[in-house]
Structure formats: structure tokens, C-alpha cells
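All protein chains but one are shown in place.
Each chain gets a letter, A and B, in the order it is written, and its residues are counted from 1.
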Amino acid sequence: MPEALFSELLAATTGLLLLSATLQVWRRSLTASIRLLAVQGVALAGLVAAIGLHDHELELLPVALLVLVLKAATMPWVLSRVSRATGATREETPRMNPTSALMVVALLTTLAYVVSQPVVAVNPGPASRAVPIGVALALIGFLVLLTRRRALSQLIGFVVLDNGIAAVAFLTAGGVPLVVELGASLDVLLIVLILRVLTSRMQLAFGDTDLDDLTELRD
Amino acid sequence: MTLLILVVQAIAMVALTPVLIGAMRQVRSRLEGRVGAGVLQPWRDVRKLLRKETLRAEGTGGILAAAPLVLMASSVLLCVLVPLVSTRTLPLVPDDLFVVVSVLLIGTVALALLGLGAGTAFGGMGSSRHMTIAALVEPTVLVAVYALSIPVGTSALSSIVQARVKDPAGLISPVSLLAIVALVLVVLAETGRLPVDNPSTHLELTMIHEAMTLESSGRDLGWLELGSWLRLTALLGLVVNLAVPWGVAIHLNAGSVLLGLVAIVLKVVAAGLLVAAGEVFTAKLRLFRVPELLAGSFVLAFLAVTASYLVA
Partner (left out) sequence: MTAVETGLLAQLALATLAVVAALVAPPGRRSLAAGSATVLLGLAGAVTGFLAMTGGTGAIRVPVALPLLPSLSPLVLAPDRLGGLFMLVAGAVAAVAALFAIGYASGPVASRTGWSAFAVFLLGMQLVPAAGDVVSFLLAWELMAVGSAILVLAEHRKHREVRSAALWYTVMTHLSFLLLLAGFAVLAAASGHTDFASIGRAGIGGGTAGLAFVLLSLGFVTKAGLVPVHVWLPRAHPAAPSHVSAVMSAAMVKMGIYGVLLVVLRLLPGGPGWWGVLLLALGALSALYGILQASVASDLKRLLAYSTTENVGLIITAVAISMLLRRTQVTAVADVALVAALLLVVSHAAFKTVLFLGAGAVQHATGERDLDRLGGLSRTMPTTSAAFGVACLGAAALPVTSGFVAEWVLLQALIHGGGRENRLVAVAMPITVAIVALTAGLALLTFVKAYGIGFLARPRSEGAAHAHEVAWPMRAAMTIGAVAVVVLGLAPGPLAVTLGRVVGAHGIESAGLLGLNLPAVGALLDPIALALLALGLAVPLTVVAVRAARRRPRRVVELPWGGGGIRVSPRMQYTATSYAEPLVRVFDDALQPTRDLEVSHEAESRYLVNRVQFRQSLSDVVEDRVYRPAIALLARVGERARSVQNGSIHRYLGFSFAALTIVLLVVTW
């Protein structure tokens, strides 16, 4: 694969990752956030496929397919089932208003860029130059985890965090063995499924999944 | 020679503007199931207004007469400065970003002072909202064009357009796309289109732009309308030339200038129709949601700048 095309593909997929994460912080609608998760999954799969084709590591192509199935199809489907079950379609009152959250996204991206300079310097190349975006994605996932009240939003934040970590792993290592990726992804899927069940139980028991109300532990 | 091209550009834009607005309104009407007033109706409106008697209330002073002319003059100057037909500029007046933004802001300030000078509550309200939005949009404008200027190394708009003509691959880079999206939001905010402001509203409490022109009548209103529409045309032309720069004349022969003229007319009309069609499907944002939109556009522009550091 020619270098120029590889750079273009990298730029397109990582740009899409960052843009979808920003839109998730901006929008209040949970259905939109879940759809953006699917977009992120597609972008991540594209990223993996591009790296595989460029580095001639054909084992990354099944990994890309796995990522696509898991992150672009399965998890959004599970999360939309949770959304339908709990009836939560909008994040009404986030803890941080969207304007401040967007300013924090800009600052986190800057921080990611500053912090990743040593990583980029170790192995300069188009792939490692895109590492700051992965770090930014992880930080934005954390931001979503911190500033949302609904359990579903926090699930979405958790998945974004995982996407960011996966992006950094692929960009720096240039490939994670299929077994490792399989293990990590199944772990995440398991967590999401368990949390889905828990969320439904919370909804039944307390009538609402606003985490600010659930601050006292009970038997 | 360049001066002649620029004068032709200005005249062409002034002539195109009412037609553009008419086409936009016609598209909107048809999509909403109405017959519409026809593409030439804005032109007929302006002609009628320029001939009508002008009224002025006691206690309002000269600002009501001066502001429409200042707005119109700044809009015409904007048409001359922005690279629309060609990327040639006058030797002593380069179309530097900050100069163009300042000329735009002169028009904004003239409108705001008009709203305050009218001496009514609605005028003040429109003026206040208009200036708040202008203040919040300014960081996006400067950072977005900063992002576009990094690959080129200069902030002169014509050089940026010229560089983009010569480098088609750079047009779909993330820097470019993010910056263009941010600029589109800026244009919508500055010219008072949906979702920031509804240009066809009749409810005074929802007005931003119309509230400032409520007290003007006759000639004053004619200049105000034409001046505001001209701003829209010039800004649409700028964004469309940054996004899709093909057709802009780089050399000074008759053929490319003619091609440039035809290209910009077609591109501006296409962009205007797209905006109008989009407006049918968009609702106006509550006033206090507008800063969120502007903050979002600022973040997009900021991400464009950081992205440009990565595509080194």
C-alpha cells in the first residue's frame, strides 16, 4: 500500500474517531450516542485493516473483522436494548454543561498531544503520529464516564475508553495478536452484558437509573 | 486590470444577491408545499423599498440614516476583498484574514448601533443578542482560518484558495473538513440563518436580526436588506471557494476570468439552495443553546488545528 494512501486512510479513520467522540460529548440524545458508537467501531475496524494491509500482516484482517462485528454491531445493539428497556433516550442533566464539556475536550486533546510526544519520538512514522488521537479518545471516554448521571451513558463512556485504548494499542504495536484481541474484546463484551443486566435490575428495584440517587449502599 | 476584475466581481455579486435570496426562498416554499413568490420577488421588494418614503421617529438621530449605508458599504467592500472570481488582489490591499473579519465586524457593529439607536425595547434586544453571538463566534472564525493557513504558511485568503486549487488531496484531509464545517456554522451564525436565527420569523421575541431593523423603513430598510443579503452572498462565496476551489481564476486572461465568474455564480447558488433545503429540516435553537452550538464549532476548529500538527 503506498505511503500516501496509508496516511490518508489513517487520517480519515482517526479523524472520524475523534469527531464521533466529540459529537457524543456534545449531544444529549442517547440514541445518537449509541449510533456514534457504531460509527466509531467502523472507523476502528478501518484503522486496523489499513495497518494490516500496510504492514503486510494479514492476520490483522480477521482482527479487523472481529472489531467490526463486536464494536460496530454487537455492542451498540446491546446498548440500544438497554436503552429501550429502561426508557432512557436522553441525558437530561449532565453534571457539566455541554459548553464547558466541549472546552474540556479541546484541552484534553491538547494534553494528549503534549503527553504523547515521547511516544511519537520513539518510532516516528504516520501510524505513531496518530497516537495522540487514541490517547485523546481514552481521555474523552473518561470525561463521559465522569460527567454523566445515567448508567447507560457511563456504559457508553466505558466503551469509548476501550476504543481509545485499542486504537493506541494498534497504532503503537502495529498489531496485536488475534488471541489477545479476542480475549480483550470478549472481556469487554462480558462486562457490558453484566452491566446491562445490572442496569435492568436497578431499573426494576429503584425505578430510575440516575446514579446520583444511588449513593447509599443497601443490603 | 485587477481593479477591473474586482469591480466586475462586486457588481456581479450585487446583481446576483436578490436572485440568490429569491431562489432560496423559492426552494424553501416548494419543499414546504407552498407556491412561493417567485425568484425575482426580493429584487422587486428592494426596488419598492428604495422608492418609498422613509419615516423616522422623534429622538432617534442620524444613526438611522448612517448605519444602513455603512452596512451596505462594508458588504460591498467584503465582496471586493474576498477571493470569489479570481485569486488576484490589489498590490496594497491583500485580503488578509483579519482585515476581512474586521470589515465584516464593521457591518455587525453598524447593525447593532442601529438597533440601539432606534430607541425601542426590541431594537435593544436584537442588538444585544446579535452582539453576543458575534462575540462568541469570533474565536471560531480566527481559529478555523488559522487551521487552514497552517499548511500554506500565510493567512491571506487568496493564497489559501490558490494552494487548495493546486492540492486536491488536501481538500478531504481532516484539517480541511473540520475547518470547513466550523466555517459553515460561522456563516450560519453571522448571517442569521437557521438554526441560530429564523430569517422569516414574525414573532418579535424570537428575532435577532429582524429586531434591529424593525424601526427602519423605506430607503433605510432597502439598504439594510440588500446589505445583509450581500453579506450572505460574500460569505457563502468564501466558504464555497475554500471547500470546492475549482474554477477560480488564477491567471489573468479573459477565458479564466469568465470561467471564474460563471463558476462562482453556480457554486454560490448551489450552496445557497443547499442551505435553504437544510433549513426546512432544522428547527431554531433556543437562544441559550446557541452558545453550545458555537462552542461545538469552536472545538471543531480547534481540533482542526491540532490535527494539522499530526499530518506534518
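Rule of thumb we're sticking to: contacts are C-beta pairs under 8 Å (C-beta built on N, C-alpha and C of every residue); 3 or more make two chains touch, one makes a residue touch a chain.
Since the model is a prediction, treat every value here as computed from it, not as a measurement.
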Self-check item: Among A:29, A:93 or A:117, the residue in touch with the chain that has been omitted
Solution: A:117
Self-check item: Chain not shown: contacting residue from B:5, B:72, B:85 or B:163
Solution: B:72
Quiz item: Touching the left-out chain: which of B:16, B:82, B:141 or B:275?
Solution: B:141
Quiz prompt | Selected from B:15, B:40 or B:90 as touching the chain missing from the view | solution = B:90
Practice problem: State which residues belonging to subunit A touch the missing partner chain. | Solution: 99-100, 110, 113-114, 117
Quiz item: Which residues does subunit B use to touch the chain missing from this display?
Solution: 10, 50-51, 53-63, 65, 69, 72-73, 76-77, 80, 90-94, 96, 98-99, 102-103, 105-106, 108-109, 112-113, 116-125, 127-129, 131-132, 134-139, 141-143, 146, 149-150, 153-156, 204, 214-215, 218-219, 223, 287-288, 291, 298, 302, 305-306, 309, 312
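Keep in mind that, in the parts below, only the chains that are shown with their structure count from here on.
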Practice problem: Express in whole angstrom the distance between the two chain centres, defined as the mean CA positions of subunit A and subunit B. | Solution: 37
Exercise. Give every residue of subunit A touching subunit B within the complex, in rising order.
Key: 4, 7-8, 11-12, 14-15, 18-19, 22, 26, 97-99, 102-103, 105-106, 109-110, 113, 129-130, 132-133
Exercise. Would you mind writing out the residues of subunit B in touch with subunit A in their complex?
Key: 169, 172-174, 177-178, 291-292, 295-296, 298-300, 302-303, 306-307, 309-312
